[in-house]
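The next block holds one structure in the form of structure tokens; read it before the comments.
All protein chains but one are shown at their positions in the complex.
Chains: A, B and C, in written order; residue numbering restarts at 1 for each.
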Amino acid sequence: MSSIRQIDLNCDMGESFGRYKLGLDEEIIKYISSTNIGCGFHAGDPLVMRKTVKMAKERGVGIGAHPGFPDLLGFGRRLMDVSPLEVRNDVLYQVGSLYAFARAEGIQLQHVKPHGALYNIAAQNEELGRAVAEAVREFDRDLILVGLAGSKLLKVAQKMRLKVASEVFADRAYNSDGSLVSRRLPHALITDQKAAVSRVIQMVMEGRVISVDGEPVEVKVDTICLHGDSLQALQLARTLRERMKEAGISVVPMGKFL
Amino acid sequence: MSSIRQIDLNCDMGESFGRYKLGLDEEIIKYISSTNIGCGFHAGDPLVMRKTVKMAKERGVGIGAHPGFPDLLGFGRRLMDVSPLEVRNDVLYQVGSLYAFARAEGIQLQHVKPHGALYNIAAQNEELGRAVAEAVREFDRDLILVGLAGSKLLKVAQKMRLKVASEVFADRAYNSDGSLVSRRLPHALITDQKAAVSRVIQMVMEGRVISVDGEPVEVKVDTICLHGDSLQALQLARTLRERMKEAGISVVPMGKFL
Amino acid sequence: MSSIRQIDLNCDMGESFGRYKLGLDEEIIKYISSTNIGCGFHAGDPLVMRKTVKMAKERGVGIGAHPGFPDLLGFGRRLMDVSPLEVRNDVLYQVGSLYAFARAEGIQLQHVKPHGALYNIAAQNEELGRAVAEAVREFDRDLILVGLAGSKLLKVAQKMRLKVASEVFADRAYNSDGSLVSRRLPHALITDQKAAVSRVIQMVMEGRVISVDGEPVEVKVDTICLHGDSLQALQLARTLRERMKEAGISVVPMGKFL
Partner (left out) sequence: MSSIRQIDLNCDMGESFGRYKLGLDEEIIKYISSTNIGCGFHAGDPLVMRKTVKMAKERGVGIGAHPGFPDLLGFGRRLMDVSPLEVRNDVLYQVGSLYAFARAEGIQLQHVKPHGALYNIAAQNEELGRAVAEAVREFDRDLILVGLAGSKLLKVAQKMRLKVASEVFADRAYNSDGSLVSRRLPHALITDQKAAVSRVIQMVMEGRVISVDGEPVEVKVDTICLHGDSLQALQLARTLRERMKEAGISVVPMGKFL
């Protein structure tokens, strides 16, 4: 974490579309400090974006664009064979669209966090990671780029002197090299809430996590990704906030300490 | 016209989509001073938007967002029964998306001009016209809102103290009340290029046009809409520029004199 | 109703899309005899369509295509200014797409029922109603066309000698001329479940309904539209089935008696 005992909690929001509702946005927003808002490519629409920006403004939650692949049917989770040029301009388009609502509501954009398959490929593929980072730089070099802790995306963004936020997941297991255990493997998910909370506290306080092989792994933590699409997810968020309070950890929007 | 012998010529551009090409953008841009760029709802995509913004920048052509209904199949020409709230936020979204490319290229957005069925309904329906104007005001009250000369859209925008540009059409006939002759009627289109050019010169120099009934009609002209999708359209643009030069009329981006 | 004490109960289903879930399809299907399945324009996707067809097959529920306007964002509820040619071919496209899943599952298509704004405009506008009917006739003249009882759609379809099903709504009030009370007016909806059930029983048994003005109105009833998107809707369906059983009314797919 960037500063002792300060941490950001983020959650994807604004992923409803037309008549389709997704996520318990009104609930999860009580527990987080930053929100990633869908921009219409993988999820979200103009009315939803406006409403979500407004809700975040009222609660002092930092807002970020959450650009994804142009695949509403696949919710941006299907990898597409896109070129760096396509990624750069698709991200710019989406960041601009969210910016319009921030501007209309008189607040600042805080960050950009790619979504789903774009998040994953930008973490692994330097060229596509650079394309995402260039879009952010071209739009506003004061925006924070959020990515997987230790990913190529963050490395390339740092070389470009962008502000970055290292993200960890409360409910995912780590390999000894610091990468996430593939969802296709058993033990990829930490389903025990108590264990998940303890891990997160350890990551924040000690900057490390115990891997699936029992090894301690160093991990940089600026922001923790939570989910808001189930009652269990809300319960985890609530418990995490309580435990953080007890541990003297402040939850603040990443823009306050990065 | 706002200022003696200064006029803007605008054309819709950036309406290609993926592999689909539309418009002779590289040609028509030589003759115009402002361009309205599709924002992905009725036409246009991120790559096309970027390329079009770049082209306009190189030529010193003023750029504007050209938001339309979310109907790529109908090219934004089919009226949709949308609410003012939908219009306001759909326009904001699209203006923001184009703004991103302007910002990436280091240039200013000059104006907003609604497209197709949205242009027509915003001209006639005060509530929807206000929704468009509010989107512009919320995004940036220095943007110029372009609409049909004499329309409800411009009236409501002026009440909101927005900058407006009155648009006329080189190739459309006018009724004695200043409205356009419906495309469903004969004589709606001025197909004779020489006549079209003379009419435009008269509108600019005298601020009036002869209606289909032979009556002189006052008309305010800040910008003239040209087309760039056929060789005839290019020829009309070329001839118009020549005649304007002879008449001592300067063609400059609307932002220079409004 | 076509035959004494036989009636069809229908419900829109298969309106989920990708990760977006809509409707309690697995529950409501227990109470109905026919289902109208979204075809991807206003709702639904290939996986959802397949799954819904399969579910209907297992339960012996008659399946129908539920074509709508190409407006996923507006859920097909926003009127669009489409031409008869567009309607005819949009309906054909959608009917064919659902037919593919019926054929893959080895069952017959039973009916076609337009959705939302297309349902409404086809009921009122003879030209667009005819376009819908022509699509059905072109695809398969043995398909039943479902529309609002007394509507222009059904009249034009009958002139074309198509099979039609007159639909009534359990939860909507009627005017004395047999039309539905506009949703914009008070008393448009029958919110009391007991009253709604009694009205339906009366419509089926006596072929008439009491209008908002207290007048008895004749109404033809082949199929009754239920909803499956709330617990109250499920409760209404359950109660209606019980009352129908007591009244000796058989609930069977419309294809069995039309």
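Quick notes on this one:
Quick note on the criterion: contacts are C-beta pairs under 8 Å (C-beta built on N, C-alpha and C of every residue); 3 or more make two chains touch, one makes a residue touch a chain.
What you are looking at is a predicted structure, and each value in this text was computed from that prediction instead of being measured.
In the full assembly, the chain not pictured is in contact with A, B, C, by the touch criterion defined above. Note on the undisplayed chain: of the listed residues C:46, C:60 or C:207, the one touching it is C:46. When you scan B:14, B:74 or B:114 for touch with the missing chain, the hit is B:74. Summary of contacts with the chain left out: across A:23, A:38 or A:74, the touching residue is A:74. Where subunit C meets the chain that is not shown, the touching residues are 40, 46-47, 49-50, 85-86, 89-90, 92-101, 103-104, 135, 138-140.
Mapped onto subunit B, the interface with the missing chain covers residues 17-22, 43, 45, 72-75. Annotation for subunit A: contacts to the undisplayed chain at residues 70-71, 73-74, 78-82, 117.
The criterion applied here is as follows: only the chains that are shown with their structure count from here on.
Although subunit B and subunit C carry the same sequence, what matters here is overlap: shared residue numbers make up over half of all numbers found at their interface.
Relative orientation of subunit A with respect to subunit C corresponds to a rotation of 180°, obtained by superposing CA atoms and rounded to a multiple of 5.
Inter-chain centre distance (subunit A to subunit B, centres taken as mean C-alpha positions): 40 Å. Per-chain Cα centroids separate subunit B from subunit C by 43 Å. Shown for subunit C are the residues in touch with two or more other chains, namely 73-74.
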